[in-house]
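Omission of a single protein chain aside, the complex is shown with its protein chains in their original locations.
Right after this comes chain A.
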Amino acid sequence: MTSISDSFQTLRDRQQCALIPFITAGDPNLETTAEALRILDRNGADFIELGVPYSDPLADGPVIQAAATRALQRGTKLEQVLQMLQTVSPSLKAPIILFTYYNPILHRGIKTFLTQIAAAGVRGLVVPDLPLEEAAQLIQTAASFNIEVILLVAPTSSQDRIIAIARQSQGFIYLVSVTGVTGIRSQIQDRVKHLITDLRSVTDKPIGVGFGISGAEQAHQIREWGADAVIVGSAFVKRLAQSTPTEGLQAVEQLCRELKTAITPASLQQVGAAK
């Protein structure tokens, strides 16, 4: 299976911006999560970020927090999430990036955790409460499991930190587009444009922009500003939670297509159509 870095290289060669949808595992249930993964994979997702529900998601806004709470109330456990992934991931083109808070990792022990997620086909890891200073051990150990640990850069990060994070981050650099938690924002600040430029000046690694992006117009804007990937979470999670699983999955499919179209240059869309 290809790594996150290799997949990005392929996308770059084709001058494509990646779409990374996020969903919370176990909301409304793991069968729907499995189906959502397949649907996203078929409808333009280049990578898929799968959130492990956690009791105290400090970096998440109300939508994802509520999804995690529902999933936990249904008794969703990491082992079940990984069992589901093990079944589904071989049929997916999009590499899976697991989004989890640090305590569930620490609780199992870093090695055990990595062994388990590697077996389930996970290729990348985002740990939102593990800043650079605390991440070294996880990054080193993950390397031997061929799992890339993606670090986050925030609008508040100093230049020194941006450089250090860019150096250590693997796969891509996750640029948090807003000062705040995850969630839908009506407008994406111009600040993001400058953040992308700043980051680009210190690294060749791909830049993925996330937090606050919900619609096609915003996704398009982010691509125009030069990002390598657009990450959309709450908008997907909200759609899955709104109605029955079947309707939720249809809404997810539609949003995924819209976003993919929005970040694909017209010339490439035509090429795609010609095929």
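Convention: a contact is a pair of C-beta atoms (placed from the backbone, for glycine too) under 8 Å apart; a residue touches a chain by one contact, two chains touch by 3 or more; residues count from 1.
By our rule, contacts and distances are computed from a predicted model.
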UniProt protein name of the chain not shown, from "Heme exporter protein C", "Tryptophan synthase beta chain", "cytochrome-c oxidase" or "Chemotaxis protein CheR": "Tryptophan synthase beta chain"
Residue among A:Leu37, A:Val63, A:Val153 or A:Ile184 touching the omitted chain: A:Val153
Sole residue of A:Ile4, A:Ala59, A:Ala166 or A:Ile213 that reaches the chain not shown, by the stated touch rule: A:Ala59
Interface with the undisplayed chain - residues on chain A: 54-61, 65, 69, 72, 77-79, 102-108, 128-134, 151-158, 161, 165, 176, 179-181
